[in-house]
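Inspection log for the structure reproduced underneath, given as C-alpha cells.
Every protein chain but one is kept in place in this view of the complex.
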Amino acid sequence: MTPFTTRVENAAKTTGHAAILAIFVIFLAFPFAWMVITTFKTTQDLHNTANNPYLFNDPPTLTHLKTLFEDTTFLQWLANTAAVGAVVVIVTLILAIPAGYALSRMTGTVAQTLAVGIFLTYLVPPTILFIPFARIIATLGLQDTLWSLMLVYPSFTVPFSTWLLMGFFKSIPRDLEDAAMIDGLSRFDAFMKVVMPISAAGILTAIIFTFTLVTQEFVYGVTFITASANYTVSVGVPTFLVRGDVYFWGSMMGACLIASIPVAIVYNFFVDRFVAGLTGGAVK
Amino acid sequence: MATVEARAIHKEFGDVHAVDGIDLLAKEGEFLVLLGPSGCGKTTLMRMIAGLERPTAGDIIIGGEVVTHLPPRARNIAMVFQSYALYPHLTVERNISFPLRAAGMPREQIKAKVEWAARMFGIQRFLDRKPRQLSGGERQRVALARAVVREPVVFLLDEPLSNLDAKLRNSARDELKQLQRGLGTTMIYVTHDQAEAMGLGDRIAVLNQGRIYQIGTPQEIYRAPANVFTATFIGSPPMNLIEEGSGYIGFRPEDFLPRDIEANGNSVTFPFRVTRIEYLGAERLVYGVIEGRSPETHAISRIPTMLRTEIAAGQVYDFNVREQDIARFDRATGNSLNGSGR
Partner (left out) sequence: MTAEATAVTVRERRPAGFSLADNERWLWPAMLAPAILYIVLLVGFPFFLSLYYSLTDVTVGGRELHFVGLKNFEEIINSNTFWLALRNSVILTVISQACVLILANILAQALSANFPGKWFVRFLILLPWVAPIALGSIGWLWIFDSIYSVINWTGRAIGVLGPNDWPIWLGEPKLAMASIIIVQVWRILPLATVIILAGLSSIPQDIHDAAAVDGAGMWRRYFEITAPLIRPITLVALLFGIVFTFTDMIVVFVLTRGGPYDQTQVLASWAYFTGIQGGDLAGGAAISLFLFPVLAAVAILFLRLARRTEVL
C-alpha cells in the first residue's frame, strides 16, 4: 500500500459512487422527468413514432394543462382531496395526540402491548377491509360522498400517527412535566401547557404524513365513489381521463405531476421523523 | 516500537483551525500525553496520527516512514477509543481476534494470541460474552486487549479512563502505566484531566486552540510553566495569579503559607484576609483575598494538615511566598519571564 495506490483507490471509489447514484436516480426519477416532457409536448409530437421522444420536436405547449383545468373536473378533484385531507388531519390529530402521549408516558406491559397492537393495525390493508366497507358505506347511505372517505381514512391514519407521536413524545424529557406538576399543574395541564407548545415539530410531522396518506389512497376511493365530480385526485386521474380507448396522456401526466411534486417537496423535509416513527424510535 | 512525528501539521474545518501548526515528536518507548481543554485539538491531532483524518497541511511520520496519505490499516497502529468502540454483535473473543483475522493470520496463531492478550488483562472468562454483558471496566480491558493483540508500533488512547467510576480510574491508571512499561511500546494518550496527565506521562504536551503551549516532563511543566495558560491549567487548585506592574506574578497554593511557617528571608509577604476554609482531610484549602489591591484579588493557600497553624475565617494573616517559587509572566504575551534553572 503506497500513497499512490491509495489515491487511485480513492479516485475509483468516488467515480464508482457517483455512477451508482446516477443509475439509481435515473431509475427512480425518470418516470417523473418523462411526465414533465409529456405534459408539455403537443399531441402530434407524442403520437408520432418517427420522432425522437426525448426532444421537443414541436415547441412545448400548454394545451394539455389548459384541457386539464378547463375541460375536466380536475380542479374539483384537487378541492375534494384537500377537503378530505383537512378533515382527516383534524380527526386524526384529535384522536392520535392524546393516545400517543398516553402511550409515551404509561409504563408496564399493557401499555407496550397496546402500542404494538395499534401499530399492527396499520398493517391491515385496505384490500381486506374494502369489501365489508363497501356494504357498510352503502348501508349508511354515504355511497358516493366525500364523507365516506372522511369516515374511513382515519382507520389507517390514526394508528400510524399514534405510533409516530408516541415516539415523538417519548423524546421529550419527563423532567419538564415533573417540574410543571411541582409548580402546581395537574398531569393533564402539564401536557396541554408544557408539552404541547413544544411539540410543534412532531405534530407537524403527523399532519404531513396523514395528509400524504390521504392523497395516496386509492382503494377506498375507487370503491366508494362513482360520480366523477366526487373523485379525489388519486382516483380520478386513472379512471376518468380515459375516453374509451383514447388516453389523454398529456393531461394525465400533468395531473400526476401536480398531485405528486408539491407533496413530495414538503415530505422531503420530514422524512427522518417518518422513518423514526416507522422503526419505533429504535433508530435514533 | 517507533517514534511518531507530526511535522507542521495543520487541520482546518472550514474557517476553524482545529490544529494550527503543530510539531511533535514522540520518542521511542515513551508515554506521551496530549493534555488540553475540550476543543483544543488534541483528539483531532490523534485522529490524524491514526489516519482517521487527513491533515490540511503537514506530515505524519511513523517509524521513519511518511504515512500522511496512508489509511489506518497501513500504519501498524492500535487505538483505544473513549467509548471503547467494541463491536456489539461479536463476542469478546471475536472482538479481540478481529484485527488478526483482518490481517489474515492463521487460525492457530490467532487463538494463541487471543489467549495471551486475554490473560494479560484477566478477561479469559469473558471470551464468550458480548460487550453488553460486561461492566465498564471489563469493556475497557477488552478494548485494551484488542489493541495489544496486534503488537503495533504505537498505541493511541483517546481518554480511555473518562467513562470509568472515579475509584476505578485510579487503579486503571496504575495498570495502564505498568502495561506500557512492560510492553515498551510508544503510547500517545489524550486527556483533559491534568491529574491523569501528570500521573501517567513521561512527557506532557499542553495544547490549547490548536497549538502546543509547552512540552516537558511533569516536573518541568509544573515548576517551570512557559506561559500563563500552562501555569493555570496544571495544578488543582490552580496557580494564584496576581497583577503586578506590567505583568503577572504567580505562585502555587502549596507555596503560599503563613509567615510563621515560612520564615526564612528572600520571601514576599502578602496580607491575606481569610474568607473560607475547606477541611479536606490531608490538607486545608484556605480561600481569601489579598488585601490592598484593586481589583479585588482572590487567592488560595494549601496547608498540609500536619502543619497545625491555627487559621480562622475573617482574620487577616501575613502569608509568604519564597522568591524562588514565584513565576513571572508578561501581561501581553502571557509568556514566562523567569530565567531557566528553577
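The chains carry the letters A and B, assigned in the order they are written, with residues numbered from 1 in each.
Following the convention adopted for this analysis, a contact is a pair of C-beta atoms (placed from the backbone, for glycine too) under 8 Å apart; a residue touches a chain by one contact, two chains touch by 3 or more.
Predicted model only: the values in this text are computed from it and were never measured.
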Touching partners, among the displayed chains, of the absent chain: A, B
Identified contact with the non-displayed chain, of A:Leu28, A:Ala200 or A:Val246: A:Leu28
Omitted-chain contact residue, chosen from B:Lys42, B:Lys113 or B:Arg146: B:Arg146
Touch with the omitted chain, as defined above, among A:Ala96, A:Leu146 or A:Leu164: A:Ala96
Sites on chain A contacted by the missing partner chain, in the whole complex: 17, 20-21, 24-25, 27-29, 31-32, 34-35, 38, 46-47, 49, 52-54, 94-96, 98-99, 101-103, 105-106, 111-112, 114-116, 118, 120-121, 123-125, 127-136, 138, 151-152, 154-155, 158-159, 162, 186-189, 212, 215-219, 222-223, 233-235, 237-238, 247, 249, 252-253, 255-256, 259-261, 263-265, 267-268, 271-272, 274-276, 278-284
Missing-chain contacts mapped onto chain B: 47, 50-52, 71-73, 77-79, 81-83, 85-89, 98-99, 102-103, 146, 150
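Methods note: only the chains that are shown with their structure count from here on.
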Rounded Å distance between chain A and chain B, as computed from the means of their C-alpha atoms: 54
Of all residues in chain B, those that touch chain A in their complex: 68-71, 73-74
List of chain A residues in touch with chain B within their complex: 1-3, 6-7
